[in-house]
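First, the structure itself, so that you have it in front of you.
Here the complex is missing a single protein chain, while all its other protein chains stay put.
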Amino acid sequence: MSARDAVMLALVALLAALPPVLQLLGEPFLTVIVTRALIFAIAALSLDLLLGYGALVSFGHAAFLGIGAYTALILSGRGVTGLELQLPAALAAAGLFALVTGAISLRTRGVHFIMITLAFGQMAYYFASSLSAFGGDDGQALRARSTLFGADVLAGNSGFYYLVLALLALVWLFLRALTRSRFGRVLSGTRENEARMQAIGFSPFPFRLIAYVVAGMIAAMAGVLLANHASFVAPSYMGWGRSGEMIAMVVLGGMGTLTGPVLGAIAFVLAEETLARFTTHWRLFFGAAIVLIVLFTRGGLLGALLRGRK
Amino acid sequence: MSMPFGQGIAPCTERFDEEQSPSGHRKRRHNENTNNGECKMKASLAISGLALGTMVGAAPLAADEVNVGVMLTLSGSAAVLGEQGRDGFLLALDELDGKLGGLDAKVTIVDDEQKPDVAVNRARELIESEGVDFVMGAMYSNVQMAVTGPLTQAGVFVLSPNPGPSALAGAECNPNFFAVSYQNDQPDEVVGAYVSDKAQRVFLIAPNYQAGKDHLTGFKRTFTGEIADEVYVSLTQMDYSAELAQIAAASPDAVFAFMPGGLGVNFVRQFRQAGLDAIPVYSTFTVDEVTLPAQQQDAVGFYSGSDWAPDLDTERNRAFVQAFEAKYDRVPASYAAHAYDAAYLMDAAIRAVGGDLSDKDALRAALKAAEFESVRGEFSFNDNHFPLQDFYVTQVAQREDGRFQTQVVEKVLEKPVDAYAAECAMN
Partner (left out) sequence: MTNLLILQTLNGLQFGILLFLVAAGLTLVFGVMDVINLAHGAQYMLGAYLAAAFTALTGSFALGLLAALPVALAFGLLTERLVIRRLYDRSHLDQVLVTFGLMLMIGEGVRMIWGSAPISVNLPQVLSGSVPVYGNLRYPVYRLVILAAGLGAAGLLGWMIHRTRLGMLLRAGASNRDMVSALGTDINRLFLLVFGFGAMLAGFAGAMMLPLVSAEPQMGDTVLILTFVVIVIGGIGSIRGAFVAALLVGLVDTLGRSFGPVLLRTVMEPDAASQMGRVLAPMLIYILMALILAIRPAGLFPVRQ
């Protein structure tokens, strides 16, 4: 077991013990905030597959979050509240969107890729804003929280929390296996030396496209959860600022490590919540923190953590 | 020549410092603020020295304090409206010596950042961590739609100082929700009715989002003339040259605009620059006391529809406007007037039930009865908990002291029933 795996294991154990502890401390509401952090951790994990392993800087990842959220909204409005149906539908919708936009975006590289994913993200944003049946720009409240095979697991704060935690662990395990598979090695290989991979007979395009689709689908899953968490869905879920925040989570946590982005997302959401309590000008300190951390640390939070241990 | 709008807005006058009470509860002290610093937005103020320790144990029949959440947009460029609402509410609370209906008021002010998802979290926190009885808020319809469900399901009474979304007036009307303002479409209906006599062909303009479409629908409901064209602008757009060219080309008898906040500031200014002075502009939420400090002379003569204006001739209103201007050094807008009314509505209702907050049905009936003196004069609630009140067409004018405000031109509708009340199953 690598050091990263140990950190993740410890983190999950810690998180699993959190709700009763918070209950004891008389701050049960913090569970709700941490749930939000864990949902973003899932989204950050998916983005790490692109950023960390494929070197594909997607600036439109929030679109997938939004697709998941809108799927939950639309289905629950039609009386379909089961996660067992909502999740596959969200994954399918996001997968399709990723397949089409990915096929076009992946023709470009580098900065152009950043910009074209941004363009698709903005298109999704404006499209959602024009859905007047679903609140248009204002968004709409979720008719009912999702259920799992008829059970109201998301109704209670801790039930929801543990479901999200379980999904987070599953996604982490899945991506860990995926990045260590032959597929993952080719994907990383195209990042390091595209010419060599092509020379030994691997065209990078299909590998990148699959990674793009998988990442989009996982982000959509986070979107379904996010819709349930806020009981509300709005186009602002897919604004480019949100995409930028997710990149920050991944890089600040430690890109290409899977465990790092989880740490990054949790730290990001908690920092935002905490700073907002002290000053309305929290963005100033938040921005400064991002600048300083990127300029003066390498390997993000996880890197600092592992170095500190040694 | 220039008018820095930012300085026209008085800084927060309340400052809250945290202190630890013996019982371990977080409590904040309330001070006067002398510098230009910002209020801590997530801050509760215990107006008078009171003990929280007695809350533990069996719930007392008549609580000795009332727990009120104030949820408004207080950061970002949309904060100006929220600041008006907050200041109007705190002014009323000051006049009531920090008590509502005889109970000490514990007020927690939260910023919803105008984001529905953030607002839902803050609302839950108000319920679960603060245990609020009332929430005065929100300032924007999207936030209102997001938080009203979770709050009212938890038994909290929600009093809106501004948004009156159609859903909450009609099919989704809610026993625990009271709009102290109006139904969103009503100001537009007032203007539509008024313009029908004044102009044949009218050009409509609004931002491209749900509220924009709703407001134009409201106008069209009562307007009997011809629509020259209907144009929607992007919410993030700041330059309206293309739309102004379309207005010039259509040369309508009048323009009807719903261009709230910063959109209105830019629209009015560019409208003047485009040399369209001959075309009268009727509007809602485009020229009000929040935008006028920036629009100034450019907005003079623009018409608006409202249930209130600073010069509305009631004794109560004169006192309110005078007190508000004395305390905050700016002209109040309708958002402040509604929030001020909301505080007195709460006060009257709590007094009517003898301070017993546990009997929700009695409290609801007392709120519905609305036995307080509104700055707007005659005021009562319809069965859907939306107001029955008079509406006016107003016009922007410069006062003798150089400030700008809207002034009543004419009472247009007497106690209209909103268009959605019939869909509400509540009675």
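Which chain is which? They are A and B, in the order written, and residues in each are numbered from 1.
Please note the rule applied: a contact is a pair of C-beta atoms (placed from the backbone, for glycine too) under 8 Å apart; a residue touches a chain by one contact, two chains touch by 3 or more.
Bear in mind the structure is a predicted one, so any value in this text is a computation, not a measurement.
Asks: Tell me which residue among A:A234, A:V251, A:I266 or A:L305 touches the hidden chain in the full complex.
Replies: Going through A:A234, A:V251, A:I266 or A:L305 one by one, A:V251 is the residue touching the chain not shown.
Asks: Specify the residue from the set A:R107, A:R277 or A:R307 that touches the hidden chain.
Replies: The one listed residue touching the chain not shown is A:R107.
Asks: Please output the residues of chain A touching the missing chain, sorted low to high.
Replies: Interface with the chain not displayed, on the chain A side: 51, 57, 59, 104, 107-112, 114-116, 118-120, 122-123, 126-127, 129-130, 240-241, 244, 247-248, 251-252, 255, 281, 283-284, 286-291, 294-295.
Asks: Using the document's contact rule, name the residues of chain B that touch the chain not shown here.
Replies: Chain B touches the chain not shown through residues 1-9, 75-80, 208, 230, 232, 234, 236-239, 241-243, 245-246, 248-249, 262, 265-266, 269-270, 272-275, 293-296.
Here is the rule we use: only the chains that are shown with their structure count from here on.
Asks: Calculate how many whole Å lie between the centre of chain A and the centre of chain B, each centre taken as the average of the chain's C-alpha atoms.
Replies: 36
Asks: What residues on chain B touch chain A, complex-wise?
Replies: Touch residues, chain B against chain A: 38-42, 74-75, 111, 115-117, 120-121, 124-125, 128-129, 141-142, 145-146, 149-150, 208-211, 213, 235.
Asks: Under the definition above, what is the set of chain A residues touching chain B in their complex?
Replies: Going through chain A, the ones touching chain B are 27-29, 32-33, 36, 129-130, 132, 135-141, 226, 229-232, 234, 236-237, 276-281.
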